[in-house]
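With one protein chain held back, the other chains of the complex are shown just where they sit.
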Amino acid sequence: MVTDGLREEVLAANLALPAYGLVTLTWGNASGVDRERGVIAIKPSGVSYDVMTAEDIVLVDLDGNVVEGRRRPSTDTPSHVALYRAFEEIGGVVHTHSTFATSWAQSQREIPLLGTTHADLSPHPIPVTRALSAAEVDEDYEAATGESLVEAVGERGPLEVPCVLARGHAPFGWARTPAAAVEIAVTLEEVARMALLSTQLHPGVVPLDPVLREKHYQRKHGPHAYYGQS
Amino acid sequence: MVTDGLREEVLAANLALPAYGLVTLTWGNASGVDRERGVIAIKPSGVSYDVMTAEDIVLVDLDGNVVEGRRRPSTDTPSHVALYRAFEEIGGVVHTHSTFATSWAQSQREIPLLGTTHADLSPHPIPVTRALSAAEVDEDYEAATGESLVEAVGERGPLEVPCVLARGHAPFGWARTPAAAVEIAVTLEEVARMALLSTQLHPGVVPLDPVLREKHYQRKHGPHAYYGQS
Amino acid sequence: MVTDGLREEVLAANLALPAYGLVTLTWGNASGVDRERGVIAIKPSGVSYDVMTAEDIVLVDLDGNVVEGRRRPSTDTPSHVALYRAFEEIGGVVHTHSTFATSWAQSQREIPLLGTTHADLSPHPIPVTRALSAAEVDEDYEAATGESLVEAVGERGPLEVPCVLARGHAPFGWARTPAAAVEIAVTLEEVARMALLSTQLHPGVVPLDPVLREKHYQRKHGPHAYYGQS
Partner (left out) sequence: MVTDGLREEVLAANLALPAYGLVTLTWGNASGVDRERGVIAIKPSGVSYDVMTAEDIVLVDLDGNVVEGRRRPSTDTPSHVALYRAFEEIGGVVHTHSTFATSWAQSQREIPLLGTTHADLSPHPIPVTRALSAAEVDEDYEAATGESLVEAVGERGPLEVPCVLARGHAPFGWARTPAAAVEIAVTLEEVARMALLSTQLHPGVVPLDPVLREKHYQRKHGPHAYYGQS
């Protein structure tokens, strides 16, 4: 197994999901890609996090075919594949049914940008995918989900829009590495929770001042970022 | 004690309830049935989960009479008995007062099917039992509760409707094994929580697209299911 | 120290409060009474739960005067004293600022009886004390708080009304022992939480059917109770 490093990284990302309280039972999945080798490592379908080891992580190619592994890969694998094919910049994808982000997805509402915590994540509302057609659901549902996520990101790109709510379903997030994608999922859940509470406190709450929004996004992610140690 | 295996399985299911945060103090109970022997193993009434052992689990027959055990069985035993008698397919029953499912039961509203998490559990709203008559409450309350749960399931069967809210009271769930019934209770609580939050975000929220609902239910439970490892 | 047993019991009750998530920092206090000796054991004021030992528990008489102990007793001692003097049946008192019960107290609303979980605790709504006059607050605030709690219980007695919300302040609960008073506080908090959620789900939610309410209260607390092992 020459790609052990990737498997270990993806295992760690998957195990971080219950540790952060983002998943219940076996729900959710994390993956990572090794673009040089053209392989994606992903969680096996329906396996308990308690007993999961690096050997359970499945390797698939960028067409979603299993390359190595004794397990069946996550049923959501075609959604991950669609994201990796569309977005060269990303190296990790996380899907959860985390409580608050999923509640926004179920309410079929984008998450408005109400505070600096959100602006530290993205300078845009968190979008919701369009509804899938009956044909898309019947024919290749998980791939169509992936395509609808890519459409929702659009021209802004996957780093400015690092997560999207699949309509009626739940969130997907991505970043340069699996570990960074986990941080996107953690941040999204907290942003979703505070947006819900802020909306309850003030149903007519207005979006954050755009000047403040840009300041926070740029100080963390812009060309002259000064947050962190690097 | 020839049925130790069943007692251990039922003990484990009971101990899982506080571990999953579904019960407070001594509330809640889990049971399992051995249909060949015609015995149900169930939690003793009002015993602390901290000190419960397999010896505390009580065995009753399918008329609810104690067969073996030094404890008094759960006061809810007649409700469990009614479920096992009505539904041949089930091998485990769980009753909790979990926060969100109980809040729906108290509000006397069925839980609408708002997302794919719910569709992974059941393709139907989670029903609420009819009100019991004064005579039913006075004469054989716990058996009448069981009958009202069976009525709420109706023709659809206990696998498509794996849980019901007892009106003004709290949820009951069931499955092929006690451990699987615990997973039903865990999933129901999260579904109930997200349905409440989605309703708060969008009071006019519409049920999930039926095409998506069927896709999710069938990919996990249908004849051509492809979720999990089997 | 001849009353070590009482001190240990009261220490255990106090330490149970953070363990059950009912208190923040040093808030809250539990006490117990030894009626033969005429002494109350109570938490010291403002001492951290992390370092509290039996020696920190203060003994006061039924006039609230310190009898033994190196610490200053809880500022709420006169409220506890008023409860012990009014209610011969009780042996333990618990006061917390637990989140949901306190939110009802702040909203100055009694907690309606919406489900069987509440009926297992009491057959009545959880009352709120009357407003105190400026003179009462100025002259002997904590004793007046105790008197207003006693008034809110009224003719129904402290076992049927085992807890009351001090208006604008927080809950007090009591029972035959300090440990049982802790269980009252735990149950009240969960009842308060589910009543809030049920009200959100259905603002016009109606109280539980009185037949069901009596059934649940009597099966646990009535002369023919059949819940538990005794």
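Chains here go by letter, A, B and C, matching the order in which they are written, and residues are numbered from 1 within each.
Convention: a residue touches a chain if its C-beta (ideal position, glycine included) is under 8 Å from a C-beta of that chain, and two chains touch if they have at least 3 such contacts.
What you are looking at is a predicted structure, and each value in this text was computed from that prediction instead of being measured.
Engineer: Specify the shown partners of the omitted chain in the complete complex.
Structural biologist: Touch partners of the hidden chain, whole complex considered, are A, C.
Engineer: In the complete assembly, which of C:Thr53, C:Thr75 or C:Gln229 touches the absent chain?
Structural biologist: Hidden-chain contact among the options goes to C:Thr75.
Engineer: Among C:Val81, C:Val94 or C:Leu196, which one is in touch with the chain left out?
Structural biologist: The one listed residue touching the chain not shown is C:Leu196.
Engineer: Of the residues in chain C, which ones touch the absent chain?
Structural biologist: These residues touch the chain not displayed: 24-25, 27, 44-47, 71-72, 75, 97, 99-100, 102-109, 131-132, 134, 137-138, 141, 168-170, 196, 199-200.
Engineer: Extract the touching residues of chain A with respect to the undisplayed chain.
Structural biologist: Counting over the whole complex, chain A touches the hidden chain at residues 114-117, 183, 186-187, 190, 193-195, 197-198, 200-202, 205-206, 208-209, 211-212, 215, 219, 226-229.
In this section, only the chains that are shown with their structure count from here on.
Engineer: Using the touch definition up top, find the fewest steps from chain A to chain C.
Structural biologist: So the least number of steps between the two chains is 2.
Engineer: Averaged over CA atoms, how far is the centre of chain A from the centre of chain B? Could you give it in whole Å?
Structural biologist: Distance between chain centres: 32 Å.
Engineer: Can you list the chain C residues in contact with two or more other chains?
Structural biologist: none
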